[in-house]
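For reference, the structure I am asking about is given below.
Every protein chain except one is present and positioned as in the full complex.
Let's turn to subunit A:
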């Protein structure tokens, strides 16, 4: 049995505006094991990027943690991140235990600062010998397929795919146990996408990082590396299951709709056909009552409008939040 690396209990994080709150993450509970890749999949605006901010306690106003707890295992013991302030988590754990490759990572580096400056800065803030860390950075550059001498270059001298790998090399330099990658492939062409997936998997194999959270809207990409997948809709987890069983038989109607809208060059896709989900995702200021998917769901029943389905384990390892499957059990 693998150990739990990160645990979230009933986490709610809202964007608190003057009069209203946007309920971007609303009551999520999940756990991430050691030596595991978790894919978080959902459409734009379903709260997946907010979830990544919540995991590493990057709470910048108006984003506020309203409820729930987040635990991270550090040296064999659980630390409650949610009880600390952002600055405290930043000082103690960012870079060392948790690291993130943000969306549009290729534009995260200042074009006028040489990349080695970031490493020097990192060494300074963590009290590590600069030259030692630079040497490590050069090796890491080599591991992600970049020339180690390029660390002296300016970011604009590198292509988009290379810059992104440089960000990954710098972000993982202190061997954090958890790596969060937010839409790392969406701005890359398919050839560079594959290189990036290879780099991530290699880091996991070498034990540089223990677990990876891969946030994306592209199911076909995350399917290549993930062990389990979280499907999000309108700030909720609707399904959480191992990738293979999820692909074989998606249970939640939203998951089914999402899978059936994927177009990849495969004979199975042609046979299956393509469908679309009617309507648009709801406004998270005032989400629908009951199950948030019910206005678009082809199987909606009366109970779906009234009561929210809890995320329930219906088979070992398979969790789904849908009344269709609760009745079968009762």
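Heads up, the rule we're going with is that contacts are C-beta pairs under 8 Å (C-beta built on N, C-alpha and C of every residue); 3 or more make two chains touch, one makes a residue touch a chain; residues count from 1.
Here, contacts and distances are computed from a predicted model.
S.K.: Which of the following names does UniProt give to the chain that is not shown: "Monovalent cation/H+ antiporter subunit D", "Oligopeptide ABC transporter, ATP-binding protein", "Nickel import system permease protein NikB" or "histidine kinase"?
M.R.: "Oligopeptide ABC transporter, ATP-binding protein"
S.K.: In the full complex, which of A:159, A:206, A:261 or A:283 touches the chain missing from this view?
M.R.: In the complete complex, the chain left out is touched by residue A:261.
S.K.: Which subunit A residues touch the hidden chain?
M.R.: Output for subunit A: 43-44, 189-191, 193-194, 197-198, 201, 217-221, 223-225, 247, 257-270, 274-277, 280.
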